[in-house]
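Heads up, one of the protein chains got dropped from this complex, but the rest are sitting where they should.
Moving on, here comes subunit A:
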Amino acid sequence: MIVLPLAATKEREPYHPALAYNVIPVATPTHDQDCDDKQSLLDTIMSNILWAAVPKHRRSPTKRLIRRNGYTYVRDFMTPKKNIVACLECGHYHERHTICGNCYEKVKEETETMREAMGEDTRLYNQPKSEVVFVYENEKPEDENKFIVEVDKPRPEWFSHSLLTKAKTR
């Protein structure tokens, strides 16, 4: 709606309404906002530079050497172990919480021969349905109902007799 001025009318009114538009007035840019958009010369130059990471503190020689050579490896392998004991049976050294490696090697070897005597088919595919008993040379099985495996060699003596006999009795 357009309201015309009333100048044409003969009787002029002392206060006439101002011009009005049939649209909502939009806020126009003000003087203050123009000032904010302006950048200083220094900012325009510096904005194009990519900031690189640089060390903030000096690295001490200790830190530098630890970083290069490592610390955990040194600690694990070069500090003396205090948990090493001698095996009561064979005298070989081993760590306190582990079993003796030398004794276990013998057990492993013997176990391997026993496994071979048992046979691959029995061991891997048809497990016996009763307890397994290993019978060495010159031995008789106690219970005939059990699954008997014969080993073609005398029963191993883990320790020599000379170790067990006293010196006086010789």
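Convention: contacts are C-beta pairs under 8 Å (C-beta built on N, C-alpha and C of every residue); 3 or more make two chains touch, one makes a residue touch a chain; residues count from 1.
Following the convention adopted for this analysis, contacts and distances are computed from a predicted model.
For the omitted chain of this complex, the UniProt record lists the protein as "Large ribosomal subunit protein bL17m", which is one of "Rab proteins geranylgeranyltransferase component A", "Large ribosomal subunit protein bL17m", "LSM complex subunit LSm2" or "Ubiquitin-conjugating enzyme E2 2".
Listed here are the subunit A residues that touch the chain not shown: 77, 88-89, 94-95, 97-101, 103-104, 107, 110-111, 114, 123-134, 158-159, 163-164, 166.
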